[in-house]
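Below, a portion of the complex is reproduced, with chain positions unchanged.
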Amino acid sequence: MHDNNIKRLLNDIKSGQIDVDEAYAKLRDLPFTELGFAKVDNHRALRKGFPEVIYCEGKTAEQVRVIAASILERGSALLATRAERGAFDAVSSICSDAVYHETARVIAVDRRPQEASVGFVAVLSAGTADVPVAEEAVITAEMLGARVERVFDVGVAGLHRLLAFHEMLVSAKVIVVVAGMDGALPSVVGGLVSCPVIAVPTSIGYGAHFGGLAPLLTMLNSCATGVAVVNIDNGFGAGYMAALINQIGEDER
Amino acid sequence: MHDNNIKRLLNDIKSGQIDVDEAYAKLRDLPFTELGFAKVDNHRALRKGFPEVIYCEGKTAEQVRVIAASILERGSALLATRAERGAFDAVSSICSDAVYHETARVIAVDRRPQEASVGFVAVLSAGTADVPVAEEAVITAEMLGARVERVFDVGVAGLHRLLAFHEMLVSAKVIVVVAGMDGALPSVVGGLVSCPVIAVPTSIGYGAHFGGLAPLLTMLNSCATGVAVVNIDNGFGAGYMAALINQIGEDER
């Protein structure tokens, strides 16, 4: 459509319906979304089916409902993170197929044809308290088209629990590791596997944990290679990143 | 080979050459490298040809030479980061095909058959002062088999410089963004492209920069999706991570 706008303008010049100076002025005035970088944005949505995402914190249930309605008008998928049940109720009222993932605090609507990826994302959590953040990563990655395997409660203080999943870990295409407390799990996992590891520190802990600063620093200083880090409690960001990586090469398969 | 060891033991039990208690004790005493997770390590080296890496900071030139000799005995590639020229001279004395990347402060030896990847890694730097870290990422990614495109000095304060490379950026399989100062570049890049972005804060700056803390926090709080972060000045880690991601799907092509 945007292309049509520009082409129509060029055709109008050719046909003499508009003169060059006027056309030049119009070109300069075209809203920026008419240009390349803006189109990328739209193109991405079309090609990958990645839904726009609502970050619910600080928004009223009503506001979430309105934004959700606008997104669902234009597309067939909806992802809303950090959503309380009230927000879900509001979305449900306009969309009966909305699903509420309570632990992850995520609202999801997905009306696209379902097709699991060949490769998969493994999502690990060190403790049970880290599960909500891990679940946010799981749902996000799934909404973005990735097959996901959960491996929860495998902290390094009981190493055998982690090692029991060794076989599966080395098969993953990318691994998300969620850990609070000392944040040591990504270093150990990064040493066991050869795929990329996305580390997510959580705010689970107390005292000199400083709201997640401790595991964040641990992860940034990981002595294993192939580890990158997202913000504290940012399960969404990790799931998104993992799905992007997992998507690579899927089309060729 | 390891498997053979274990199987031989089991055969010895069967044939009665060793009794059960003795065999049991031997099983417990097998060095851990006989087990699955250890083998992975070797397997990875064989399959991917990823060289072991020497971190030179705090090591004497002599120490670097000795480790390098040991690595080259077992393999056909060598990567040494944070290397001063003295370390390079020492390595050169035992290995005439060593190359010194001065800006990146990296020593590299590569005797493997060269084959460029189909996909490529774009490495961006915000300022000229960030180039050494960016170069470390470039050399590391190349040593790990990735084709790399450099896009240097494209900080956000002169947006047109970055936007001029838009076409190339959207073609990259993964992008490394190196930035000191305000660390704003990864957010802008992450908003322009749909591939994974690895952000590297640098210690370039002064005052309330606090040795790279400022861009580190900026990057962790990036409002763009698909951005993960490595440690301050960790060009090596970013290049390694990017090469892992770039490698995905290459085999199928």
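The first chain written gets the first letter, and so on, giving A and B; residue counts start at 1 in each chain.
The working rule: contacts are C-beta pairs under 8 Å (C-beta built on N, C-alpha and C of every residue); 3 or more make two chains touch, one makes a residue touch a chain.
Please read all numbers here as calculations on a predicted model, not as lab measurements.
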> Of how many identical copies is the complete assembly built, when 2 are given in place?
Replying inline: 8
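The criterion applied here is as follows: only the chains that are shown with their structure count from here on.
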>> Only C-alpha atoms count here: how many degrees separate chain A from chain B in terms of the superposing rotation, rounded to the nearest 5?
In response: 180
> Centre to centre, by mean C-alpha position, how many angstrom separate chain A and chain B?
Replying inline: 25
> Which chain B residues qualify as touching chain A in the complex?
Replying inline: 36-37, 40, 44, 48, 50, 53, 163, 166-167, 170, 173, 192-196, 198, 216, 220-221, 225-232, 237-238, 240-241, 244-245, 248-250, 252-253
